[in-house]
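With one protein chain removed, the remaining protein chains of the complex are shown where they sit.
And then subunit A:
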């Protein structure tokens, strides 16, 4: 089952709202340019929870943690929602 990047983006957006679980996040628009560290101010431990959800949802096709472990902290901090969507879409194509 192939998914387009925009479908993947929708799934990620839902998971982000779940993980943060606070009212304000329901009201902000999450796009592919939204930064985890910037607009979302995601805690690193919430990032782990997001990775867990993505892995459970997309399965063995993606190795999110391995992808992240190849990056240094500065790169991880700069990641946008679109970067993650693109990685997942690429793994599934």
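Note that contacts are C-beta pairs under 8 Å (C-beta built on N, C-alpha and C of every residue); 3 or more make two chains touch, one makes a residue touch a chain; residues count from 1.
The rule is short, and it goes like this: contacts and distances are computed from a predicted model.
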{"item": "Protein that the absent chain corresponds to, by UniProt name, given \"Alpha/beta hydrolase\", \"Paraquat-inducible protein A\", \"Branched-chain amino acid ABC transporter permease\" or \"Succinate dehydrogenase hydrophobic membrane anchor subunit\"", "value": "\"Alpha/beta hydrolase\""}
{"item": "Selected residue (touches chain absent from view) among A:14, A:44 or A:93", "value": "A:44"}
{"item": "Residues of subunit A in contact with the chain not shown", "value": "37-38, 41-45, 47-49, 52, 65-66, 68-69, 73-74, 76-77"}
